[in-house]
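What follows is a short report on a single structure.
Note that one protein chain of the assembly has been removed; the remaining protein chains are unaltered in position.
Per-chain numbering from 1; labels A, B and C assigned in written order.
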Amino acid sequence: MNRILARTALILLAAIIGLYLLLPVLVVVPMSLSSSSFLTFPPKELSLRWYQQLLDDPSWGRSAFASLKVALLSATVSVILGTLAALALVRGRFPFRNAVTAVLLAPLIVPYVIVGLAVYIAFLNLGLTETTLGFVLVHTCLGVPYVMINVSTGLVSVDRRLEMASMNLGAGPVSTFFRITLPLILPSVLAGALFAFITSWDEVVTAIFLSGPDMTTMPVKMWSGIRVQVDPAVAAVSSLSLLVIISTFLLMGAVKMIRKMIDRRASLTMNEGI
Amino acid sequence: MLALSLSACGGAGTASDEKSLTVTMWGGQAQSAHVASYFTPWAAESGVTIKEDSPTDYAKIETQVNAGKVNWGVVEVEPNFANTACEKGLLEKLPQRVIDAAKAAGVPEAQMGECAIPNLQYTFSIAYNTEVFADKHPTNWAEFFDTKTFPGKRGFWKYATGGLFEAALLADGVPADKLYPLDLPRAFAKLDTIKKDIVWYDTGDQQTQLVASGEAPLVQAWNGRITKAAAEGQAVANDYGQNLISYDQVVIPKGYPNAELAADWMVWFLGNGQAQADDAVASGYGPVSSDAIGLVPEADRKDLAGSEEVSKDSAGLIDYSYWAKNYDSVTEELNNWIAK
Amino acid sequence: MSVAAGTRAALRQPAPPSFASKIKNFLRIDGWGALVLPLLVFLILVFILPLFVMLQKSFTDPTFGWQNYTAIFAQSVYVKVLGNTFLTAAIVTAVTLLLAFPYAYLMTLATPKWRTVMLVLVLVPFWTSILVRSFALVLLLRDTGVLNSLAQDAGLIAEPVTIIRTMSGVVIGMVQVALPFAVLPIYATMRTIDRRLLQAAEGLGDRPSGAFLRIFVPLSLPGVAAAILLTFVQALGYYITPALLGGPKNTMIGELIVQQVSTVLRFGFAAALATMLLVTTFLLIGLASKYFDLQKHLMGQS
């Protein structure tokens, strides 16, 4: 009886937390449908005015494209560098281990404001501000610890005997990594990549420093008017990206289902899997 | 808007770089209005490409100038920064032709700087919620500070240059022409009387939210924001009693390669009252040339800084030369007082 | 060093374990270990180097010396901001943990379908800009906001509860941002705990609550430690959320740094504030690592 009571309380708590996580996100949708040029909730009149403005103003599309490019590239570089470093941390031996680890994790600890300013001073002289390369370099620093942490955690749980088995069966270390280790830690790598992508996609503080007329990312575009006025188009952008993520989740679910169906059919005919 | 996007796309070519001007302002819809009203027409006339950036960031200006890589051409700043930065050598001194153009346009002497021309004016005035104060609302700062007659929270901008000291001294009976240098102890003493009712805002959005929602039915606000909100049907209004006139300035960071082009634009802008009038209608901020206000349609005029209606009740201009000298120290005092 | 000195040293230490070979052994790096080099070099060049240039400014801008540091302590307001920063981060961490732990626990109990739903709920906020979420919270929480109006209409409260511009507002906003970062590592650890251990403990006569406290909770500690560290350290650097949801009394150091840099142009002072924050953070982490192996808990390493 006690246990049922505790479970019910737990479920209730989780429901409240879920609402707490979701509500501020969902409120954005009606906000974006308001006809007012102020962010209001609930909206007095519904209109698609701000979506129209997104379409009319090509700078939104440009900044979205710039953000996407930077986020994809920096997530890719983060995954490569972060996975290598995780392999070294979990498997390897190298000197000054604590100091090196501290350097690798430092981007988690240093406030972005400091990073932004420091990097701005350095990059301005190198001509790297307002360039994709500049953004990718900085956002890789910010995203790479997440990849490292995720992949390290994944690597620790990999049964070393599987790698030994692979090498025993004639695969070299590199081949073993790509055929056995990588597929096994793939969920961790993808989780790390997701973190790195989002870190870059949503990053505004260092991006403010790096942005300029030649290159502005989406969060900077959203942030730009804040001291004067928040453009309700920002709510429209958020709603759209929400739509994208929800459809991605649905798509992933669909792909999973289709794969299961194919698997089932394939198991009827032997040796196809080879 | 279309012209802007085309020119911005064309900006990638190196040939057009020689005739491009980068404009940096505070951002948002106000910036869109400014650019559309008084940058794009000039750019079209003179074959220059306009590049836009936002928001203004003083740290970026200093870093760019110190690094000798200046990307920003015309930058919208607060007058106290324009003053300090000009002294520190971060900004280009105005060429004589800009100063002459300003004189010719009748720009108030007080709003000019050695390195800066004003680009718009607005007021710190009393914004009130028309539902909470349907019958009677404060019409001067003494009433604004009177929480007995007008109960409710008061909103102030949390920066030293937000006009709160001036308002406090006016409320305490200091004559408008004897405000500066500010009697800070007296101002803090007056502010102490309503301290528990003060709500601090940071962004322009917050002020309209505060008044419109009734959370703080009285706010010392920027008049343009309140006018816009009222036009959208929100229950807010301005009272211009003892309003304090403020202005933004535009400057050219030192060493900007196309500084001449920027100066060209300044001359064009000061002499083009129509462009300023168009901007005033679109943005809600007042024009700076004396003839421009007359070009604004009657209906929009009464809520613009620089108009007869607003000027007659004004307590005067905020003295940014005072603030240029005292901003840092008063900011520390203010932060300390808030934190107490 | 002279030959004689070398000999004397050898005499004093009858069996010298060859200093050179010790160094060599210490500096040894194997094939796996070498994989750390690309990232290390990358971070040193792109991250650490600019940071040093910046931090050096705290001693040289505007003039050489400690004046930026003495200036911090000359004004009580800056000390207060520092204190407030750590206090807020601590409260945020505690609240986040209190919510994240049961949530993650329920995720381990839920059916796969519900677990996916709960996971999506955690991930979705990632995809909405912090800026927009903070604004949405303002609209929901302010005195005349949706939640206060609903509660008043329902007769739960007579007067609106002021949340915005108070510490609670900041905490509510920051916890919303921090929760996903805490739930994920805790859940990752909990998932690996063998539930049969709980049954075993109950079989050995422990009450369910006792078995939970004595078996499950200690086993989930690595994830909890990682969550605490991530939440706390990130909370120290927040500035958008406290700027929007807090009042001037809730100013955090990140906001102060931006203010000093962008509006007052005191680079050196801002750098000094940043250095203080960095040093304090590293000290705290150092202190924490005395009590548990951070690398292990953060990376799941042995």
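Please note the rule applied: a residue touches a chain if its C-beta (ideal position, glycine included) is under 8 Å from a C-beta of that chain, and two chains touch if they have at least 3 such contacts.
In this text, contacts and distances are computed from a predicted model.
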| item | value |
| --- | --- |
| Which of "Inner-membrane translocator", "Spermidine/putrescine import ATP-binding protein PotA", "ThiF family adenylyltransferase" or "FadE30" matches, in UniProt, the chain that is not displayed | "Spermidine/putrescine import ATP-binding protein PotA" |
| Which displayed chains the unshown chain touches | A |
| Of A:166, A:211 or A:224, the one touching the omitted chain in the full complex | A:166 |
| Interface with the unshown chain - residue positions in chain A | 159, 161-162, 164-173, 175-176, 179-180, 183-184, 266-267, 269-274 |
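Throughout what follows, only the chains that are shown with their structure count from here on.
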| item | value |
| --- | --- |
| Pairwise touch network: line, ring, star, complete, or other | complete |
| Chain A and chain B: spacing of chain centres that average the CA atoms, whole Å | 38 |
| Chain A: positions in contact with at least two other chains | 39, 117, 121, 223, 226, 230 |
| Junction residues of chain B, two or more chains touched | 57, 59, 202-203, 205, 209 |
| For the chain C and chain B complex, residues of the former touching the latter | 75-77, 80-81, 135, 138, 142-145, 165, 243-244, 247-249, 251, 261-267 |
| Complex interface listing, chain C residues touching chain A | 26-40, 42-44, 46-51, 53-54, 99, 102-103, 105-106, 109, 118, 120-137, 139-140, 146, 176, 179-180, 184, 188, 192, 208-209, 226, 230, 233-234, 236-237, 239-240, 253-254, 257-258, 261, 267, 270-271, 274, 277-278, 281-282, 285, 295, 298-302 |
| Chain C contact footprint on chain A (complex, rising order) | 2-3, 6-7, 10-11, 13-14, 17-18, 20-25, 27-28, 31, 39-42, 81-82, 84-95, 98, 100-115, 117-119, 121-123, 137-138, 140-141, 144, 148-149, 152-153, 156-157, 173, 191, 198, 202, 204-205, 219, 222-223, 226, 230, 234-235, 237-238, 241-242, 244-246, 249 |
